[in-house]
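A short worksheet on the structure shown next.
== chain A ==
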Amino acid sequence: MGAPDIATTTMPAPLDIELTGISKSFSSSAGDLSVVRDIDLQVRGGSTTALLGPSGCGKSTLLRIVAGLEEADHGSVLLGDKPPHARRSKGEIAVAFQDDALLPWRTLKANVALGRQLVRMPAAPRRVADLIDRVGLSGFEARRPAELSGGMRQRAAIARCLATDPRVLLLDEPFGAVDALTRRRLNVELPPVWGDGVTTVLLVTHSVTEAVLLADKIVVLSARPARITDVINVTLPRPRREDMLQTPAFAETVRTVEEALGAGGGGSSSA
Partner candidate 1 sequence: MSDAPISARVLRFLGTLMAVLLAWQFAATLLAGSFLFAGPIEILRYLLDNHAVLGRALLATVQTAALGYLWGNAVAILLAGLALLLPLSERPIRILSLVVFCLPLIATGPILRVLYGPGIGPQVTLAALSVFYTTLVPLLAGLRAVPRVWVDMVQSYGRGRWTTLAKVRVLASTPYLIAGLQIAAPAAFLGALIGEFTGAERGLGILTLQAMRRLDTDATWAIASIAAVTSISVYLVIGKLGRLLWKGAPTTLLAPPLKAPRRHWLRSVAGVLGLTLMVLLLWQGVMDVFGLNRFFAKRPDDIWSFLVTGTEAEAHRETLLSALGDTLITVVPGFFAGLALGGALAALCTLMPRMSGVLLPVAITLRAVPIVTTAPLIVLWLGRGPTGVITIVAIMIFFPTLIACLHGLKQVPKAVLDVCESYSAPRWRILVHARIPAALPAFFATARIAVPAAVLAATVAEWLATGQGMGHLMALAASTSDYNMLWSAVVALTLVAVIAHFAVALAEQVVFARYAPEQLQP
Partner candidate 2 sequence: MPKLTPISPVLSRRKLLQLGTTTTAATMLGLNAIRAAASVPVNFQLSWLHSVQFGGSYIAEAKGYWSDLGLDVALTPGGPNAPVEPPVVTGSALMGISAADYTAAAVENGAPFKILAVAMQKNPFAISSLPDNPVNSPADLAGKSIGMATANTPVLQALCDLNGVDINEIEIVPTQYDGAPLLAGQVDCLLSWSTDLPVAMTMQGVEPVVMLLADHGYAVHSQTYIATEDAIANRRSDLVALLKGEVMGWTDYVADTDAAAALTIERYPDAGLDLATQELQAERQVPLMFSDLTDQHGFGWFTEETVAANIETLALLGRTVTPDLWDLSILEEVHGST
């Protein structure tokens, strides 16, 4: 189901993500280490999908393969009808990393603008200013990363990602480095910034709460090598708010996910 290829500046149709038979292993002194095995996955355009699994299970590797930062040994990745490398240079993909990846010598504003520069889009000062405002950082434009708190840096990193109006947003535990309170706030405040139903979001996390708060669909992965053990739809209404955490529906979803995680992550079951 390919998306029509419309110019990205107008309202483009959402891009589906389609993974077929993805496998990846790394060679090391102890022999080959299989990290990802036989992943088939379809992500509907415009939805948010969380890849959830135990630490070190290979979910980040899977995300890097989708971003085109890593080549899969087998299988194919399609974003709409094209592989990642054809999308990247047009700014159609943006990745938020565990580390904020802000360049310390650039001001906040210059860091946000960097994404557009790298894909050679025209500078859009108003769009940048607007994004900074929307992630709640206005007034800090001229500061350098060293002067910002961890939470502020993550917001800035998200703003940089959004500056190119990406059609696919890949989040690799973007809030892993900040404290729990800040993390929860970011989880609630940031999705509306990108959640316009046009951007396809793929999120890697090991926090069940985060997955439930952010995602429409949760893909549960086993311990290494990562295989899909379960797929759970989250039916909570949007926009998600902090007070939803107290609702029985939320607790019920969390419980379902935790059970799935416990069953799938328990060990290496057969393929």
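In picking the candidates, the idea was that all candidates are chains of the complex that A comes from, given by their letters.
By our rule, a contact is a pair of C-beta atoms (placed from the backbone, for glycine too) under 8 Å apart; a residue touches a chain by one contact, two chains touch by 3 or more; residues count from 1.
What you see is a predicted model; the values in this text were computed from it and never measured.
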Candidate from 1 or 2 that touches chain A, complex-wide: 1
Sites on chain A touched by candidate 1 in the complex: 29, 64, 67-69, 85, 88-91, 93-95, 97-99, 101, 103-106, 114-115, 117-119, 144-146, 164, 170
